[in-house]
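Just one protein chain is left out here, and the rest sit where they should.
Let's look at chain A:
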Amino acid sequence: MKPINSTQQKNRSIVRTLLFSCVLMFGFGFALVPLYDVFCRITGLNGKVTNTGPVAPAGSDKNRIVRVQMIAVNNESMPWAFRALSPVVKVYPGESKHAAYLAHNPTTQRMVAQAIPSVSPSEAAQYLHKVNCFCFDRQPLNSLETKEMPLVFVIDPKLPDHISTVTLSYTLFDITTTQIAKNNTSSNSSQPNSTGRHTL
């Protein structure tokens, strides 16, 4: 018969290793969240690209025109009237273009919204640079207030030739309740940019 103690020791070391792997895998599950974000950013999948930095003034390419379609979507029960000022804009690659969305709060309450952008086709996402965007910040609107929300972007001249139309979609989310909750719990987190997760 095997000495009991050596078996017990071996059991204990196996249990330790396996429990440790469980903790690792639990962590790995959470690590998938940033990994997924990074993966989407690098590849431009899901239209998830943040090219917000200054763009080198490379000059615009006047030989080519890219159509940019501006889409406005209201998420679920969001009651605001929300639309692009002009649904289609024509841009020369490299040209810095101003556009705007119109939002109107028809309710009797002050509300806060967050716009989440998405670019389609996803291949084009990494060539759309936003210099300034209303989606960088939370957008509060008083009751019955209307606001023009500006957007400045540049299409990178490196945009592949086969792409002639890019669709830029904004989905407007009602974050009034979460904002109130956040302001009540902590004053630090009132800036959505502090987490880095709002600045898509």
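As a convention for this text, a residue touches a chain if its C-beta (ideal position, glycine included) is under 8 Å from a C-beta of that chain, and two chains touch if they have at least 3 such contacts; residues count from 1.
Everything that follows uses one rule, which is that contacts and distances are computed from a predicted model.
Taking the options "Heme lyase CcmF/NrfE family subunit", "Formate hydrogenlyase subunit 4", "Cell division ATP-binding protein FtsE" or "Cytochrome c oxidase subunit 1" in turn, only "Cytochrome c oxidase subunit 1" matches the UniProt protein name of the chain that is not displayed. When the omitted chain is restored, the residue from A:K10, A:R67, A:H98 or A:K158 that touches it is A:K10.
Against the chain not shown here, chain A presents residues 1-2, 7, 10-11, 14-15, 18-19, 21-30, 32-33, 36, 40, 43, 45-46, 48, 75, 114, 116, 122, 171, 173-175, 178, 181-182, 192, 195, 197-198, 200.
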